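First, the structure itself, so that you have it in front of you.
All protein chains but one are shown in place.
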């Protein structure tokens, strides 16, 4: 058994919660407390209603997520939102969320873990947001098709490709999640294969015009790496049970 | 016993929740639901921690407030905020909040009830906010001292007066709550006695310069009227127990 | 042969280009002129580089699109952007774009044509944007699976479903293109099956929490209807050759 | 007799008028000039109509204030505002104003002088505004009641207390004037007794929820220290007559 | 002798000061009051330092201007600004300013009076600002050179012409003052001769590209008409002495 306070302090420090900027809806850190003790931690990509119900059902005291409870801002606690908070509060489930701090973490981040899974060794960064580079870049000579296959193996599913650039890739840029709308910035950075999770329709014709390949590998699918790893780290470090709740959105 | 849904529909309609504009933090309407049944309703000015605890203790199913749960925007559910939501959710307490819709209601509003309490018969409005006039005006010939005394009797406490205008008042403007910073707008409207709850320090020297009397009668003290009345209305209309939790701030 | 000026005047009037609000990047109306004569019109969803090249190759004088040339704002005319403008200008290809005016047109709009293709008879509107309702609603009793199948037949491809609502649908809301992020607004409008083109990852867990089904039928796929129809109308009305360039993005 | 120019240069330099940020309405520095000579300086909290009239009556050539002439922005020079400027200009009264520069001055500031008056020895700062910390913090073990009494002696009047925190105070935060709306920021800084001048009604329930004591000691009352001291400094340094005009607002 | 209050009420009503929108710096209406009596009114384009000094010297009690005292927002009353206010206040000079209300007035406006002076009979309006059309349009068949000559006679000085449009003018648009930056809007309105006071350098090449003639007749020179007329109206209507102070800027 561990103290929630100790786990929170550990995560806040390791993930540099106080230093890394983020969208206001992210509300990184402890989002919901419980009585104080943690025996079992579950990780998930989203703090969605089905995920919270499953976490409570599983007997977890702490849910670790990439996308937390507050993206909609202040909202009435009614309907599904009420059922979710009620289940968590009555079930003694705390929620800890880490968004950009988990994307960019040098060992446990979504970016570095996906890069590792496809054999990509980045040596630089790109896509700055409020002074924080949220993507990784590096030289990687590989055929476009081969890169798509590696990605499909890594995320365990289909990857949508916009073949706007050369068949022979020389420089890769990678940013998990929903970075597709930054395709122009990626092209300006000299990247010819831009790997991300999702992007809007308009990013596709823009990529064709900028002459860059884009790999849409799934927002959910590219972001399971970080929370899964973090749960393992907590399990081992604090001697508690740890697991992962898989609830894909297909997006 | 009444259905929460019926009470909500009644209040939404009578208070014109969907039509009346408000600050984004107000989140008028049902803010927190419960299982569905309401046997006892309690009213209060603020949905503060002590008030929620007392409401749950009293066995209420519904708390009716003027200032709801969300003025701080989306915030982590930890500490006192967690204790408050936990108490309400586990105690089956729903929360319904009405801010400007309750200030300006023609029968149950804070403005009209305070006006009645001091024998002031308004015949116009002033202080527009997003097209909604949030204050009442009218002719009233009265000595400044006499008006202060009537106000003290009505709110049951001390009233702070800035004697910036004439001793003999001819036109009164009234806006409960925190309208003191609109003293210039009040003076422009021809008012020589401006009654409100609270105002910042700078409203005092400005009132002296504009030549207008200001009566700071307390933000809390001027806003107990509406919720108290509304609880009575619900008690009588739905045949349920109704009461008022008095938790003054002195501000 | 027709005059470009006449076609422009016809489209401006019929599509109410001057009256219907839109995003600043849309720049509805004639976006690029040519010498003045139009013998052949081609329609497409996007004014992308491959589409423009194909239009010029086909001998068209006018390209009619839903997504025009200016979504990136003012930008240097270099690289692919230069090749595109060069090809169009040297090839005498004019470009006319209609975004929201074409989504909402009562006979030729993407919304009404997709509704017709799935046997949905709307009787109301929803999703206001600057006072313009950009979606259609209506009662339609149908099983969720059946609705998905009809959609797949209509758009000729796979449709991704978030089964966040009831299996038996009673009220449908439809908005072609990228309206997925308005899932909460759709739920507030009482819709239990929300049909759109694309939506961000976060719209999926939000739909689960709001208890609403979402059908992501493809941004491109749901927006071929309007331009295709408009080309037919121009062909028939002005006695010119008309066609459609299919260049799907898969998004 | 001193030169106004010399006094202005001295104050601008000592108070770092050019470096310290402030609200646009503050307009720190010389706000109104006179013929050039200064024989007598009077200090006051506000450059209000009664204060200016009294200053002119007293034969002063310079009025030194914390709250200057321009908080309302550009405004017609009519009514009380005209009478004030007319009296000052015809009476040869210059006005010099220092707002935040005087709050935070390390020897003559409102903050440090009030701290000294209650026996509080700060060793840190808090409440940053545009990079400038506008409050002082420090450890101070004291009973809440005892602290309130010391404050009442220091400001010479009643102090309103919100007992939201522990009875035994360990860490004090102090910011004169109207900082009550920063109660959450104070609590985040680990302060359990927050001393300020005034705060809005909503700061009280928020303090109860955050578990922090708040001492509302009066905006006017906490800000007489700085200008009073500054007048003494000028009197001694420039060999001119110096005094203080007390015109409390009770807020 | 007239009462300042009566003149103010007359002007406020006739010029619709309360209804017509304007830039915040305009501060239309009475900007500076005096003791109350008006024996002599002087008009001028700008309430500049030389103009105010001359008005006081001339024994005027009221200065009527198009550009008032507050375009710089709230500013310290030092140097030339102090000398100006001091002269006016000590000289008992009131200042009344009317900006857009005087440009657009149907009998006394700068627009209609300049139109009359060049024999142009407008039948429409253009250039909307916050819902107020600030320019006049109408058909007028005239050679460009002839129009320039008429303008030079009307304003009594040189007129700079950008010959971007046809030599034979068919439709004129007129807006006194500094409307040159609206040259594109003028062209969109079908105007081929755009008459205004001044415009930035970039309006010239833009006019060449849009194919429109622009006549830069001087900001000052096109705006003497309204105030001059208004002084006459006051002189006749209130039986007081009236005059005009000419202080051209050459811009």
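Letters A, B, C, D and E mark the chains as written, and numbering starts fresh at 1 in each.
Note that a contact is a pair of C-beta atoms (placed from the backbone, for glycine too) under 8 Å apart; a residue touches a chain by one contact, two chains touch by 3 or more.
Every value quoted in this text rests on a predicted model; they were computed, and no experiment measured them.
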Candidate in contact with the missing chain, chosen from E:92, E:133, E:157 or E:178: E:178
Listed residues E:18, E:36 or E:79, member touching the removed chain: E:79
Option from E:30, E:147 or E:162 whose C-beta touches the chain left out: E:162
Footprint left on chain C by the chain that the document does not show: 24-25, 27, 29-33, 69-70, 72-79, 82, 85-86, 89-90
Contact set of chain E toward the excluded chain (per top definition): 46-51, 67, 71-72, 79-81, 84, 160, 162, 177-178, 184, 197-206, 208-211, 216, 219-220, 249-251
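Keep in mind that, in the parts below, only the chains that are shown with their structure count from here on.
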Repeat of interface B-D, chosen from D-E, A-B or A-C - more than half of residue-number contact pairs shared: A-C
Pair with more cross-chain C-beta pairs in contact, given A-B and A-C: A-C
Euclidean distance of C-alpha centroids - chain A vs chain C, Å: 31
Whole-Å gap separating chain C and chain E, where each centre is the average of the chain's CA atoms: 48
In chain E, residues with contacts to at least two other chains: none
